[in-house]
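With one protein chain held back, the other chains of the complex are shown just where they sit.
This part shows chain A:
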Amino acid sequence: MKTKTTKRDHSHWMFLAPYIILFTTFIIIPVGAAILLSFTYFNAIETPTFIGLSNYVGLITQDEVFMQKVLPNTLTFALIVGPGGYILSFILAWALAQVPKRMRTILALVIYSPSMTAGVAMAVVWTIIFSGDETGYLNSLLLTIGVLLEPIQWLQSPEYLMKIMIFVTLWGSMGVGFLAMLSGVLNINTEIYEAGYIDGINNRFQEIIYITIPSMKPQMLFGAVMAVVGTFQAGAIGVALSGANPTPQYAGQLMVNHLEDYGFIRYEMGYAAAISVVLLIVVYAFSKVAWRLFGEKD
């Protein structure tokens, strides 16, 4: 192989070029720019000035909202929606694998479709359902059956906003991860199960633990990474539901909202860049955890 001409050695760049170009322009450069900007003061209009680590120091020591509301909110949200959505995806995928093919296709489409609709379009539907006056669907229903005496302000009251955000996101989280798991479950060779039963498995639960999950590790990993990235990047939902950034009493404020708050309301792009870098690190850390759990160790 090595004796071939050098010409041939260059040709692989041709094939790689589209990916490299796109990856550089859309991922590497923006991320690099964000990291650079995070060390500056940049008010979106004047030229950035270098201020060292001040942004990070400020974020950790002085940003009360970030520490008191945004970080706890983001973690709560991510820990429930991430694993929750992930487990739900798996359960649904497994359950779907048990039904006949035609039915399965239809149901898979039904479950998958919420994640296809754009977030904003979704929020419109949900704001009507959770609308705070008597004409909101949920309020109207609860009033009619006599559970409530007066309408609840679902989207304005800090008490409910986070719960609704979680609910709505879970509803829409059966995305690509779910499809991957479904195909993972379906692709397991049935002979393995037979072998398992011969070796002493005696119920479906053991089947899942000892055969299904280990056999679909790649898909589980893919689903997990998608879930982690998705949940940390979710932010539009709280703002879309409550109508504006910031959410009432920062009740539904997630990292992404906080970032937008600083970037587009306070015009402190440097600080916003610092938040985004922190977000990047958090996402990276969590996907590392996912790798640990499901990655092939070789």
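Going forward, a residue touches a chain if its C-beta (ideal position, glycine included) is under 8 Å from a C-beta of that chain, and two chains touch if they have at least 3 such contacts; residues count from 1.
Assume contacts and distances are computed from a predicted model.
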Candidate names "Thioredoxin", "ABC transporter substrate-binding protein", "PQQ-dependent catabolism-associated beta-propeller protein" or "Phosphate transport system permease protein PstA"; UniProt protein name, chain not shown: "ABC transporter substrate-binding protein"
Residue, one of A:L155, A:I211 or A:A273, that touches the chain absent here: A:L155
Sole residue of A:G132, A:G196 or A:G295 that reaches the chain not shown, by the stated touch rule: A:G132
Option from A:P83, A:G196 or A:P248 whose C-beta touches the chain left out: A:P248
For chain A, residues in touch with the removed chain: 41, 43-46, 62, 64, 131-135, 143-144, 146, 149-151, 153, 155-159, 161, 241-250, 264-268
